[in-house]
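There's a structure below that I have some questions on.
For this view, one protein chain was removed and the others were kept in their places.
Chains: A, B and C, in written order; residue numbering restarts at 1 for each.
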Amino acid sequence: MKYKVAVLGATGMVGQKFIQLLENHPWFEISALMASERRVGKAYGDEVEWLISSDVPENVRDMEMLPMDPRNVDADIVFSALPADIAREVEPKFAQEGFAVASNASAFRMEEDVPLVIPEVNAEHLGLIDVQKRNRGWDGFIVTNPNCTTIMLVLTLKPLLDLGLAKVNVATMQALSGAGYPGVPSMSVIDNVLPFIRGEEDKVETEPLKLLGKFTGSGIDFASITVSASCHRVPVIDGHLEAVFAEFGGNIEVNDVIEAFRSFKPIEGLPTSPEEVIVVRDEPDRPQPRLDRDAGNGMSVVVGRVRKDGDSGIKYLVLGHNTVRGAAGASILNAELMVKEKLI
Amino acid sequence: MKYKVAVLGATGMVGQKFIQLLENHPWFEISALMASERRVGKAYGDEVEWLISSDVPENVRDMEMLPMDPRNVDADIVFSALPADIAREVEPKFAQEGFAVASNASAFRMEEDVPLVIPEVNAEHLGLIDVQKRNRGWDGFIVTNPNCTTIMLVLTLKPLLDLGLAKVNVATMQALSGAGYPGVPSMSVIDNVLPFIRGEEDKVETEPLKLLGKFTGSGIDFASITVSASCHRVPVIDGHLEAVFAEFGGNIEVNDVIEAFRSFKPIEGLPTSPEEVIVVRDEPDRPQPRLDRDAGNGMSVVVGRVRKDGDSGIKYLVLGHNTVRGAAGASILNAELMVKEKLI
Amino acid sequence: MKYKVAVLGATGMVGQKFIQLLENHPWFEISALMASERRVGKAYGDEVEWLISSDVPENVRDMEMLPMDPRNVDADIVFSALPADIAREVEPKFAQEGFAVASNASAFRMEEDVPLVIPEVNAEHLGLIDVQKRNRGWDGFIVTNPNCTTIMLVLTLKPLLDLGLAKVNVATMQALSGAGYPGVPSMSVIDNVLPFIRGEEDKVETEPLKLLGKFTGSGIDFASITVSASCHRVPVIDGHLEAVFAEFGGNIEVNDVIEAFRSFKPIEGLPTSPEEVIVVRDEPDRPQPRLDRDAGNGMSVVVGRVRKDGDSGIKYLVLGHNTVRGAAGASILNAELMVKEKLI
Partner (left out) sequence: MKYKVAVLGATGMVGQKFIQLLENHPWFEISALMASERRVGKAYGDEVEWLISSDVPENVRDMEMLPMDPRNVDADIVFSALPADIAREVEPKFAQEGFAVASNASAFRMEEDVPLVIPEVNAEHLGLIDVQKRNRGWDGFIVTNPNCTTIMLVLTLKPLLDLGLAKVNVATMQALSGAGYPGVPSMSVIDNVLPFIRGEEDKVETEPLKLLGKFTGSGIDFASITVSASCHRVPVIDGHLEAVFAEFGGNIEVNDVIEAFRSFKPIEGLPTSPEEVIVVRDEPDRPQPRLDRDAGNGMSVVVGRVRKDGDSGIKYLVLGHNTVRGAAGASILNAELMVKEKLI
């Protein structure tokens, strides 16, 4: 018996990735797809501009899309791939009616009583669910995952916290799929780089402080590190690459950092979890988006070029698949964690 | 009457740019092209894999290539677009025989008695020429320009020195032409980013300290700032984009930085000099390589997104044309400065 | 004294090219820019998403955009860069009020009394202007230029007509700028080719028959050749490349074809006319979009790889700049021809 899952915003770039990752999921089975008014009643396969492989999966091709109304939906979990402004309206309706909403949207990430979770980083923040239900009088709840760029970064910052991490500068080279579809016009990005992604730097600078913070029983004590980001779009289909300059409180050695990365453990027993959370590569020219984005089926992050930066600094690169580990896969992993923790 | 100039290594990517920039130069006229043994005696137009426009300029198309031997060359100035290892052997022979060598090669940049010069930044370092001639007993001399990535960066750091600049982290997104030809295989960089450029980070971290240093009469007192670089190759034909995180000794305001950039003056009277050294753009999404690399005929650098980074930090992006301001144009501007200063 | 010219649809991709080509035009000077309702009253420089170089030209940056209404416009010539559906409504209003409309839109190209003109190919078709004015009772008139892909092709077919040209198969590799802005999403075309361009093949198969037809005094007798097209979009910014298979009525030799191409003459005295209409290159690997699109300032077409295809066939490639020779430059050349012919 599988859990029934529904997807909000199923036709977009991240929505498509939800569909693909859920196609043969051992625990979850798609029971409903919800879309905007103009698509309601139409078959998913007829409406979607399917861009991630040859064909729309058979299990959803003829599925009729439903309105974004909890009364129509039969599901145990609702995944949300909605844009932030629509998520802000729609997700609470589902949470109120008792659904577990696993959201990739940014709308509620920074709300005090909403868990912002990466399972390997801060599973204990799920404790906020009770706070949230009490605060809001909801039968269900919302759990969010971070921004794609934040996720790759924070997966590598977590193991560095105990080594005295104090300050991070990060410059990103982000993939086009992160902008959705139609997203970035080709005229804007062939033989070019776009040095700006609206709202991105703010997310990358604030979300890590919550993620790396401590759950107090009633809220989150934010981590006291500083993150500064410069975000850029490059002509790459999938895979965000990030150049990290990490400052520590005192002396730091490359080997200790690599050891910390390699010792960082996945959560046992989650089907979408990779075997290695952080793959550390030794070659001088890795990670590369085209070669490394599918590591661990897109759920590992790949680190390379770990090197000294003065006495108390370390530089490295990290790469992850932005629509898998950075979006749909992140929400699904959160849902799996909630199942394991018997929250669903 | 124009000065006669010769070009060492004329068939490569930077060599081609020398040819193009010198085609209608008001002061200089190409008198000789020198190449490796296998090309000697052949017409330039037959040998070069011309990649920067429709046709090889007529003034050099039928010019026979000479060996890299000072005895064959009739020229006032020798421009060098050689690789470092060959430059190390060949350039001293020309300097010894009395030629003024304006070199883009890295071979001698960091030697104590060799000027490493960007005219707008440290023209006074040309004072090292006398030291060099005395030290080495040469009739001529070598003057070098920095690495392409260094140049864009340092043109923006110079005006920040008086504002208390202390530390710089820079992450680069560099163009393919910087790797020469055949250079980066297409299979390596379509839908991809290469997170490593051999030797680049070391140059970007050390050359600025010399460039921003003080000429003492007999040598250079290096600047005491710190530069840390992470260098990456993106699928862009021309134009290096750099994300800069600059730390200052104390509080710093965006307006002061922009004002410093805009007040930074070109050297008067040099034909290759741009009207504006630093173009500061206000749009949120500039500079972009494809749109901004030709600013000031490729000799301006373009800055954008100047923003606060904590109390004592500033972030910004800078872009410049890597084979013009970053290579051939840099050497030519140095030669123009030397003419103006009556060193030639 | 220059002619005053106005531009309809000035903010699009082709509109921008009109602005750029007219910036320093010796005969024409921009007196008005007309745009859709929502842009009226706003400064051109504030509204346009300028994509073809660093900055919007100064002569139009602050020009207020006018509605598309002939009563507001003071101009001798009206250039139209409108989409076909809007052109169909707007252009006749201007023609009726006495304006000479030089249109790049497809709306009226195939109308019996509307000249479809490439100056070097069928200047005498301008004789249709009188027919048109008589037919429609207009004070002014509309003259059109062909589709971009048609233009490159027909410039090479015209000199082949006398050699017995009978049938043409053409497969195109077209640039992204031809789809306008935002146009083709980057997700659709990075590491990809789009094998379909709506409406394109029909235009390429029909327009040449009119262009190569004979003006009878009252209409056009269409040429009796056959053209079949397969049109594709490739990840190239500018420059349409076309692979042509030409069948002749009998034996044909490569040298005769090359001789016919090289003998094809420009119209004397038109400022935008290139020195060579057809540049024939001998290298085995030309023409290439990036290297050859700017030949003759984008007004030449470049031919290469002319080779036998059986006894009575010839294969070759032709390339031209799609927004210059293929659009804005085409309309401007037509207007120059009309001035020379004293039709304006």
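One rule holds in what follows: a contact is a pair of C-beta atoms (placed from the backbone, for glycine too) under 8 Å apart; a residue touches a chain by one contact, two chains touch by 3 or more.
What you see is a predicted model, and the numbers here were worked out from it, not measured in a lab.
Looking at the complete complex, one finds that the omitted chain is in touch with A, B, C.
For the chain missing from the display, the contacting residue among A:53, A:216 or A:255 is A:53, taking the whole complex into account. Although one chain is not drawn, the whole complex shows that of B:40, B:86, B:110 or B:190 it is B:190 that touches it. Although one chain is not drawn, the whole complex shows that of C:70, C:235 or C:296 it is C:235 that touches it. From the options C:40, C:194, C:225 or C:258, the residue with contact to the chain not on display is C:194.
Contact between chain B and the absent chain runs through residues 13, 51, 176-177, 181-191, 235-237. The omitted chain makes contact with chain A at the following residues, 51, 53-54, 190-191, 237, 290-292, 294-295. Taking the whole complex into account, chain C touches the unshown chain at residues 169, 171, 173, 190-196, 198, 226, 228, 230, 232, 234-237, 241, 243, 245, 284-291, 304-305, 309-310, 313, 315, 317.
In this text, only the chains that are shown with their structure count from here on.
Of all chains displayed, B has the C-alpha centre closest to the centre of the whole protein C-alpha set. Using mean Cα coordinates as chain centres, the one most removed from chain C is A. Computed from the mean C-alpha positions, the centre of chain A lies at a distance of 48 Å from the centre of chain C.
For chain C, the set of residues touching two or more other chains reads 51, 190-191, 237.
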